[in-house]
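Removed from the display is one protein chain of the complex; every other protein chain stays in position.
Moving on to chain A:
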Amino acid sequence: MFRPSLRSSLRSLHRTAPSTLLASRLVAYRCISDDVRAKLQSAVKASPVVLFMKGTPAEPQCGFSRAVVQILDLHGVPAEKMQTYNVLADQELRSSIKEFSEWPTVPQVYVNGEFIGGCDILIGMHQSGELETLLENNGVIPKIEDSASSEAEAPASEKATS
């Protein structure tokens, strides 16, 4: 349901996947610079929900990334409260985010600047109901009340950071 607005809000990031896996492996374990760390620190806070994924929400390039997009979509996370980064379009991001989060795989989800986890954790939290509570408590989605307002509040101004 949010898919069309989600799609339109995204920069057209998707390019062909770089085939320099070897290069990414060589840099995977170096220390990221303070500069890169500072950039990532602001990137994870750029939006209430930040998702580092392979591909874009409209065209995920990996089943795990697709699953995370679908779960966030299912919970009605509004496009203007979510920023996604395609790690396949940026080799430096791809290796540095792993070190930054101290997490070896992508996708990675941040809520209000805090690392939540990857696909398995999101699925687990979705099933247990923790994800809904987390998103509600962080003001990402409205709390469901008895006289339910069905949709998200008025959209905030859109921002696209890269």
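Operating definition for what follows: contacts are C-beta pairs under 8 Å (C-beta built on N, C-alpha and C of every residue); 3 or more make two chains touch, one makes a residue touch a chain; residues count from 1.
Just so it is clear, contacts and distances are computed from a predicted model.
Asks: Tell me the UniProt name of the left-out chain, picking from "Ribosomal RNA-processing protein 40", "Ran-binding protein 10", "Actin-related protein 4" or "Bola-like protein".
Replies: Answer from the UniProt record of the missing subunit chain: "Bola-like protein".
Asks: Kindly state which of the options A:43, A:88, A:111 or A:140 is in contact with the chain not pictured.
Replies: In the full complex, the listed residue that touches the missing chain is A:88.
Asks: May I ask which residue of A:61, A:112 or A:138 touches the chain that does not appear here?
Replies: A:61
Asks: For review purposes, identify every residue of chain A that touches the missing chain, sorted by number.
Replies: Against the left-out chain, chain A lists 17, 19, 21, 25, 28-29, 54, 61-64, 88, 102-105, 115-121, 124-125.
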